[in-house]
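Only one protein chain is missing; all other protein chains are in place.
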Amino acid sequence: MAKITASVFTSHVPAIGAAIDLGKTTEPYWQPLFKGYEWSKQWLKDNPPDVVILVFNDHATAFSLDMIPTFAIGTAEAYQPADEGWGPRPVPVVQGHAELAAHIAHSVIQQDFDLTIVNKMDVDHGLTVPLSLMCGQPEAWPCPVIPFAVNVVQYPVPSGQRCFNLGKAIRKAVESYDENLNVQIWGTGGMSHQLQGPRAGLINPVFDNAFLDQLISDPAALAAKPHIDYVREAGSEGIELVMWLIARGAMSDVAYDAADLDAAKAHSVKVKHRFYHVPASNTAVGHLILENS
Amino acid sequence: MAKITASVFTSHVPAIGAAIDLGKTTEPYWQPLFKGYEWSKQWLKDNPPDVVILVFNDHATAFSLDMIPTFAIGTAEAYQPADEGWGPRPVPVVQGHAELAAHIAHSVIQQDFDLTIVNKMDVDHGLTVPLSLMCGQPEAWPCPVIPFAVNVVQYPVPSGQRCFNLGKAIRKAVESYDENLNVQIWGTGGMSHQLQGPRAGLINPVFDNAFLDQLISDPAALAAKPHIDYVREAGSEGIELVMWLIARGAMSDVAYDAADLDAAKAHSVKVKHRFYHVPASNTAVGHLILENS
Amino acid sequence: MPGTIIFDAEQSRKGYHLNQFCMSLMKAENRERFKADEMAYLNEWPMTQEQKNAVLARDLNRCMATGGNIYFLAKIGATDGKSFQQMAGSMTGMTEDEYRAMMLAGGRSVEGNRFVGEDGDAQAQHQPQGQSSQKGKR
Partner (left out) sequence: MPGTIIFDAEQSRKGYHLNQFCMSLMKAENRERFKADEMAYLNEWPMTQEQKNAVLARDLNRCMATGGNIYFLAKIGATDGKSFQQMAGSMTGMTEDEYRAMMLAGGRSVEGNRFVGEDGDAQAQHQPQGQSSQKGKR
């Protein structure tokens, strides 16, 4: 059966993509940030997944105001890097995993998550920057990717609790897939940042680090955090952090339901890597790698 | 506050729209069918709603295979009748109710239904034929309509139980809207029909009438019916009937949750009208009007 | 179930371009272009040859077997000025009159047509239905 072996969490700032694409990673401004991902790139080489489920949000790229899906799963064969206005990033086409994606869609919808199924989508920096951070600049991405898009642009956005429960449902879906696949789930976006108005530039390292602590040790409690706390403490775009709860909810130490509590207790997650840096453009950058025991 | 006062259930066969548009309603083939809606047209005039929430499915019109939302709510100001290949139906533009729709979207998403919000959509026979059946051929439709689209085209489609629970959530949402509005909810599609393959033309009046009986008297039990039963007994397109459970779940005799059981028991629904006819084109036509006590 | 295809993600993948071609026929100008030169129009779409042939032959059963969905395929029928009843009937082997008469008489019975291998009129051993099959047998 397929299995989720690890989760990766990272911010997905567009300027990071630009720094990579323009060869600026060793400049003094950027060098400390990329240093924080060196270990991670080696780890990914040493622990190559068969598929990555990449949770991200679209930034008014694939989804206009005409249709705003709360949750959307990509079941296409491939996804083109989007032109967000600066021209498309010079990165490889993202290959999908249509079969596993369709299986997950089927299973998760039957678990009462009302997904939108997407067969054509250009992917923006929300998806490609995490790939660049973790893989560098390869000719082709090392494995197929299933894009999983979450609406965090127009309110109401899904609650932390809903996201956390969705993660559980995704794990159940993956574990019911017949083929032996090593699956990773990545949660992206955040950490604290605000891109609008007189409060633009807000950064809250106390909040961010407490979020990382709790994401590791007590994600079920973290899932109860209301939206207003994210926006107030981590800036209007800090709300992206709810997406990290999807990836965290898919780890095997999280009980699927009350009946599953003992099984979940038998598992634990190992923190393989943790990194925090301010700033990247307007944003605090957080990064975490967790492995299932 | 706004209140759901009644629910209307009806098939939405394209040929019915064509019969109306081409002035064939008094022909021998069509006359018995339209006779069954005469009472309903008068009832609607006597009980004019301020808004209709119209649950229907898109038939590969507004939604291609590029994006397939499980549940989509229309929050636009207006919706154009679609060109499904025969040219657009000569019927009025459908005016939306953007404010109530946005309120419902907000409330229902917070109740853990992962809606897709739609601001631009042409509406096909699934939405316009019920309006024609209930309103005839007016210059303008008598009230604003909130389109609520359900995926019953590509599997997995939502379960009957999920649809029934969604109806409950919609009622809760409507009742939390400040303005005094008389709201009706219409469930459309079905009844038994199959449009494909050597089994095309399947009609099952025994199933259909048992469905109507149970929809009235025990919808909670009906909600447990699995998809396979619909497809086997009512034909591959009979699955559209799950949408009727959304409208039924929004009636006030249905308990929102265990705590709400007594309140629900204090309410009842009155069957105002019931009609069944075979055939309209490939389809058995069912029709029901229920009022909240 | 006999004579029934469930349109799921796998069918959807198989039929993606066929179905998207069908949706393009919702624009009047595309219907005109298609009618003017069907093959040329079809060649603009990355469909399989089998799918194109099925469209050209208006063989809806073949279209469905190669991933088509009836709500999409209906756009071809609409372009031809056909009704849903004509389209559905065309998949049974019955003539238009036969199919219409069956519907007027209450439609196809579910008896014998619930499971593959029963003896209803939708079962494989009774295909094609209607006069065409009777002619074949004689």
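Order of writing sets the chain letters: A, B and C. Residues in each chain are counted from 1.
In this section, contacts are C-beta pairs under 8 Å (C-beta built on N, C-alpha and C of every residue); 3 or more make two chains touch, one makes a residue touch a chain.
What you see is a predicted model; the values in this text were computed from it and never measured.
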| item | value |
| --- | --- |
| Contact list for the unshown chain, restricted to visible chains | A, B |
| Option touching the unshown chain, where A:2, A:118 or A:203 are the choices | A:203 |
| Which residue of A:21, A:84 or A:253 touches the chain not shown here | A:84 |
| Missing-chain contacts mapped onto chain A | 13-15, 18, 29, 59-61, 64-66, 82-87, 153-156, 192, 194-205, 207, 231-233, 236-237, 278-279, 281-282, 284 |
| Footprint left on chain B by the chain that the document does not show | 75, 98, 102, 105-106, 117, 119 |
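One rule holds for everything that comes next: only the chains that are shown with their structure count from here on.
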| item | value |
| --- | --- |
| Separation of chain A from chain B, taking each centre as the mean of its C-alpha atoms, in whole Å | 37 |
| Where chain A and chain C are represented by their mean Cα positions, the distance between them in whole Å | 42 |
| Touching two or more other chains - residues of chain A | 105-106, 117, 119 |
| Touching two or more other chains - residues of chain C | 8-9, 12, 16 |
